[in-house]
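One chain of protein is taken out of this complex; the other chains stay put.
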Amino acid sequence: MEQAVFYVFAAIALGSSLAMVVQRNPVAAAMNLVLTMFSLAALFVLLQAHFLAVIQLLVYAGAVMVLFLFVIMFLNLTEDQMMPGRRSILHVAGVALAIYALFQLRALIQRTPPVSAKPVDAAFGTTKAIGRLLFSDYLLPFEITSVLILAAIVGAVVLAKRRLD
Amino acid sequence: MVPTNHYLMLSAVLFLIGVAGVLTRRNAIIVLMCVELMLNAVNLSFLAFARALGDMGGHVFVFVVIAVAAAEAAVGLAILLAVFRNKQTVNIDELNLMRW
Partner (left out) sequence: MPLEAAFMAAKIGFVFFVVLNLAGLLGWVERKQSALMQDRIGANRAPILGITLIGLFHPLADAIKAFTKEDFIPARANKVMHTLAPLLALVPAFTAFAVIPFGDTITLGGRTASLVIADLDVGVLFVFAIMSLAAYGVVLAGWSSWNNFSLLGGLRASAQMLSYEIVMGLTLVGVFMTYGSLQLTEIARAQGEFFTFGGVNTWIPKWGILTQPLAFFLFMAAAIAESKRAPFDVAEAESELVAGYFTEYSGMKFLMFWMGEFVEIVVISGLVATLFFGGWQIPWLARDGFHVPFTQIVIALPAILITLAGVGAFWTKVLVLIWLQMTVRWTLPRFRYDQIMRMGWKMLLPLSLANIFVTGAVILLLQG
């Protein structure tokens, strides 16, 4: 049962990410990425990371991708233009590099000894457990992340402001 | 229980689809979206290992990665808006002022 769910959502993730990379229309590419993130959230639930699955939906699929859609509509982008002649070499080179890297990674993964999953208790992946970790062992990264987000907010507002000169 | 290697292979394939997209596409926004895809693939492999080892440090890492990726998407799109206002294009072949 778990295998079936994994294969279904893995297939959806692969299909929509391929569609995203291939699409000409930016809005269709963005919606395909949303579908990818949705299926990844389902895979997170399979890995018993409930809190992070919901956070992925809230932050990534619900906010970051809406921001992408906003910018695409704001700039009124049409389809992807490419300089003729350079297309075919670029495509072949990019895909060839990716396939080569895929084989290397596959060899690496197959060399990893299979780890039998340690039994985890029911509190694995809950909000309480992550909260406890975030405020005890990982307090410094948490605070630095909040400063980083503040810097990003200020930077985004300053960069995107319309200059009145 | 799905073996961890399956999750790792899926994560690798998604990552490399993102890499192929970054190298091949010319529209800057689609390049940014492929970068987000790469970050998502990495999140998946972190969580697969966290489940296999029973360690929730992986979850904290993914939390931070999601926050950083959201911040980076915001700043990247703001930069893109500023560039578009000046050059009226987001085709990265034409944004070549700093080329030697």
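Before moving on, here are some points about what is shown:
Read from first to last, the chains carry the letters A and B; within each, the first residue is number 1.
Everything that follows uses one rule, which is that a contact is a pair of C-beta atoms (placed from the backbone, for glycine too) under 8 Å apart; a residue touches a chain by one contact, two chains touch by 3 or more.
What you are looking at is a predicted structure, and each value in this text was computed from that prediction instead of being measured.
One chain is not depicted; across the entire complex it touches A. Listed residues A:42, A:61, A:98 or A:134: the one in touch with the omitted chain is A:61.
Checked against the full complex, the one of A:13, A:34, A:75 or A:98 touching the unshown chain is A:34. Contact between subunit A and the absent chain runs through residues 25, 27-28, 31, 34, 50-51, 54-55, 57-58, 61-63, 66, 69-70, 73-74, 126-127.
Convention: only the chains that are shown with their structure count from here on.
Subunit B has its Cα centroid 6 Å from the Cα centroid of subunit A. The residues of subunit B lying in touch with subunit A in their complex are 1-10, 12-14, 16-21, 23-27, 29-30, 32-34, 36-37, 40, 43-44, 47-48, 50-54, 56-57, 59-60, 62-64, 66-75, 77-82, 84-85, 90-91, 93.
Of all residues in subunit A, those touching subunit B in their complex are 2-3, 6, 10, 13-14, 17-18, 20-21, 23, 26, 29-30, 33, 36-37, 40, 43-44, 46-49, 51-52, 55-56, 59-60, 63-64, 67-68, 71-72, 74-75, 77, 80-83, 86, 90-91, 93-95, 97-98, 101-102, 105-106, 109-110, 112, 114-115, 117-120, 124-125, 129-130, 133-134, 137-138, 141-142, 145, 148-149, 151-153, 155-157, 159-160, 162.
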